[in-house]
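A single protein chain has been omitted from the complex, and every remaining protein chain is retained in its original position.
Going by the order they are written in, the chains are A, B and C; count residues from 1 in each one.
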Amino acid sequence: AAGLAAAPATAQPAGDPAILELPEHTRGLGQPVAADGYGKPSRFETNVQRRQSPGLTQTRQASVSFAPLQSLFGIVTPSGLHFERHHQGWWDIDPSKHRLMINGLVKAPKVFTIDEIMRLPSVSRFRFIECGANTGMEWGNVAVPTVQYTHGMLSCSEFTGVPLITLLEMAGVDLKKGRFVLAEGADGSSMTRTIPMSLIRSGEVLVAYGQNGEMLRPENGYPLRLVVPGIQGVSWVKYLRRLEVGDQPYATKDEAIHYLDLMPDGTHRQYSGIQECKSVITTPSGGQMLLDQGYYSITGLAWSGRGKVKQVDVSVDGGRNWKAARLQGPVLDKCLTRFQLDWAWDGKPALLQSRAVDETGYVQPNYRQLRAVRGSRSIYHNNAIQTWLVEASGEVKNVQVS
Amino acid sequence: AAGLAAAPATAQPAGDPAILELPEHTRGLGQPVAADGYGKPSRFETNVQRRQSPGLTQTRQASVSFAPLQSLFGIVTPSGLHFERHHQGWWDIDPSKHRLMINGLVKAPKVFTIDEIMRLPSVSRFRFIECGANTGMEWGNVAVPTVQYTHGMLSCSEFTGVPLITLLEMAGVDLKKGRFVLAEGADGSSMTRTIPMSLIRSGEVLVAYGQNGEMLRPENGYPLRLVVPGIQGVSWVKYLRRLEVGDQPYATKDEAIHYLDLMPDGTHRQYSGIQECKSVITTPSGGQMLLDQGYYSITGLAWSGRGKVKQVDVSVDGGRNWKAARLQGPVLDKCLTRFQLDWAWDGKPALLQSRAVDETGYVQPNYRQLRAVRGSRSIYHNNAIQTWLVEASGEVKNVQVS
Amino acid sequence: QDNRFPGIGRNATPAEVAAWDIDVRPDFKGLPPGAGSVARGQEVWEAKCASCHGVFGESNQVFNPLIGGTSPDDARTGRVQRLVEPGYPGRTTMMKLATVSTLWDYINRAMPWNAPKSLSVEEVYAVTGYMLHLAQVVDDKFVLSDRNIADVQKRMPNRNGMTTKHALWPGQELGGTARPDVRAARCMSDCPVEAKVASFLPDHARDAHGNLAEQNRPVGPQRGVVTQRPVAA
Partner (left out) sequence: QDNRFPGIGRNATPAEVAAWDIDVRPDFKGLPPGAGSVARGQEVWEAKCASCHGVFGESNQVFNPLIGGTSPDDARTGRVQRLVEPGYPGRTTMMKLATVSTLWDYINRAMPWNAPKSLSVEEVYAVTGYMLHLAQVVDDKFVLSDRNIADVQKRMPNRNGMTTKHALWPGQELGGTARPDVRAARCMSDCPVEAKVASFLPDHARDAHGNLAEQNRPVGPQRGVVTQRPVAA
């Protein structure tokens, strides 16, 4: 059942030339330190890129690029591969000229410079961010071939910033009347989203400037973005310029025209922010070819917008029988969790699935269970169990099962 | 006590032009998605680079570049800024031609391809790596101006790889006689180091290919390096090609000529691997200028090669009085831990210090305590408490106190 | 205000707040006074919008169609009938929109796409009115203004089409439900599934996303599938 032949490591009588003939790098002098003051991946890693899905959007400035989940390890997404979602293009803003304003139901509206925000006490937290439309192309049927396109509007970083509640308190927020906060960006779309005060009061909503140890990348909102753990990415407003405290939600374009979940009865669910518990196998996954029969470590990612992942189960027979997978620690709140299961592939077709359970007891549904309640036209919040078919040839395909 | 003037955010009568005059990015269309398939930092971040210390080494291929700790957040080091230490230059090796050999006290010597190693069950762990010579220039007196040079041979990543014990077991390791493992690299130096079997048996020593979600960077050993948690960086052999199980240590060049700790009586401590508990304040730190009096969040990093950090204390009076700092979670084993302490600077000179305690109860020493035992000629394993002097001008300087 | 962080942040001036506080809420808080006719709106539309959205808002060149799919009957009931029909292809902006404030706010902040915030208040009123006219919500003599916009709201085709009765908002602020709507069980063996492949990509679409071999690392437990071959092959 071997598909593409792997570089053979089989010994010729004497042995493998890659061993017997010492390579150049074993016999020479390499490159100096600080050849790159800021380094980059190996030249053999150029296939690992974020990509657009052809035909998905009509413009490239109101569009998305997907993270290559099929090639990532652990839980941290390299910032250069973080998925992108822009509504009116991205900018590289001069931080010395950027300001943050707080207004609305506060004693005194305030203005902060980036210098000032970076002087305040900060916290750093590992969090996942998932677009509400992630896996949205697959609500009705299989539409795209690989996990990059099915689940790649997902990334995970260590974010650093100031709890928004600190800034609101500095402005003298009215926490009695002020039950909603409007977050607004400084880009052309001036993206606006209504943020629940309950989350803000918990301290977990951050006005962030740091991502994986350095400043946010321009594509991800440099110099300031909101971090709203567990909530869909569109609420993580980039190029953040203003926060307004109010007593009503704002019904902004992306909460009154998009990011609405269409139900079978024709109503739209509005203000549906939470990314419910979900998981996906990333290795092996669609568009890949297993090189051989034998042992494989099935691995993937699980997450929940409601807290920690408690369990992940894996099935190799399309959901009939399941085994508990190993969870990779540390298992963190509203953060990706990697799971693994040992598997010996016997060369017969197999249907691989993963199913996550979070600490609230919520169990990730299969398509039948999900569609029974929500139909198949929602676009948003598709957290169904993903199936990969391993064919006898070793080729892995994206499928949906009955 | 203002030094350099910050960009003034003070309002003109009507207000700040950065607010009143809408910037170009608020009035235009930005750049498209996937403009960079692999993104890079903002153009305003070019000061954040790894750097050499002038005059420290005679060549750039047997040298070191230091991570800019003064500019980093959280605990993850961006891979592009990971410190470098090469002995014979770095290479970007073709992984399809790289092999790993296991030999010595095993039933059968083995060869693995990278394909095969990546097929085995992996683990991902956040770990710090510190060069044994980090802070080595400061044993006798102050030698360098900033935390990049005093402590920048330190980085922290999420490493992914196969526990070495798995590979040794596959070769039929003799765990009775085999108490040492020689790790050997494929570069010109073919770096060799003796690794304790006790650590390997614990499962924490990894044959790693992943770093922060992607493959190792070429400067850090692509496609394979050893991860030896808690042990000095030189043991984390890069471009790993071979592991030999033996019954004696190997006294390799970097454990018989270097990475020896010279004691006051003229003896050298050999096989001194553990990086003991240590900490350093990164903000504010040497070579910086505070812009104003008032509130600052003193923050820095703590770590221990023996396990978790338990406490960090901060002094602003040169070590006479201390306050317990907040530890940023998750606090992980043999991993960086960030700490913070609120501080109101009154414009008077201050001597900032941090002191870490690990879970074994070991307390980071000051220079007097350290030198009383080890003298000042060791080069390696300087984990003394670092002092930064904040002058009345706001300028911060590297000093040592009596 | 609290005083834990003296010297950090300052009060905003009224002019500063005015420059940035542009949002318009469903209750029209934030809406500046002003007016604009459908006729004026048509001029604005044809000069500044139609190139992207089509003369009748029907184009999906750069985005989903804005207009279409609503009926005068919807304006009466406040529910867009076509949203119930699973067979109807696509959803226009006007089919979904429940709150006219959203339209005003969004055009004001973000359109034209390549020159956001370039419209005058009158132009925003006018072009919003024109779009409402294209959607048969107002007639061609209408002059939309801050004083009659609340009446227009009462005729929005999908004004009764939204619900917050779900568990996807984290707090209690919107009267949602606490219990998730989809409830699966953690069945471990002999689970009631057919496990038959019901949907897959047709073979001719294998290369619709390019050559997958080039989208996977050339080393590791597997390779990417070669979905494109040189013409010669």
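By definition in this document, a contact is a pair of C-beta atoms (placed from the backbone, for glycine too) under 8 Å apart; a residue touches a chain by one contact, two chains touch by 3 or more.
On a predicted model such as this, the values are computed, not experimentally measured, just so you know.
J.: For the chain that was dropped from the view, give me its touching partners among the shown chains.
T.: Contacts of the unshown chain, counting the full complex: A, B.
J.: Check the options A:47, A:96, A:248 or A:360 and report the residue that touches the missing chain.
T.: Within the whole complex, the residue contacting the unshown chain is A:96.
J.: Which candidate, B:18, B:34, B:93 or B:144, sits in contact with the chain we can't see?
T.: B:144
J.: Looking at the full complex, which residue from B:77, B:283, B:354 or B:386 touches the chain that isn't shown here?
T.: That would be B:283, which touches the missing chain.
J.: In the whole complex, what residues of subunit A lie against the chain that is missing from view?
T.: Touching the chain left out of view, subunit A contributes residues 9-11, 13-16, 19-20, 22, 26-29, 95-96, 114-115, 118-119, 215, 223, 292-295, 344.
Note that in this section only the chains that are shown with their structure count from here on.
J.: Among the chains here, which has the CA centroid at the largest distance from subunit A's centroid?
T.: Using the mean of the C-alpha atoms as each chain's centre, the farthest one from subunit A is B.
J.: Would you say A-C or B-C is joined by more C-beta pairs in contact?
T.: A-C
J.: Please tell me the distance, in whole Å, between the geometric centres of subunit B and subunit C computed from their C-alpha atoms.
T.: Taking the mean C-alpha position of each chain, the two centres sit 46 Å apart.
J.: Using the touch rule from the top of the page, what residues of subunit C touch 2 or more other chains?
T.: Counting only residues that touch two or more other chains, subunit C contributes 4-5, 8, 10-12, 16, 20, 113, 116-117, 217-221.
J.: Hunt down the residues of subunit B that sit against at least two other chains at once, touch-wise.
T.: Answer for subunit B, listing residues that touch two or more other chains: 9, 11, 16, 19, 26-29, 95-96, 115, 119, 215, 223, 295.
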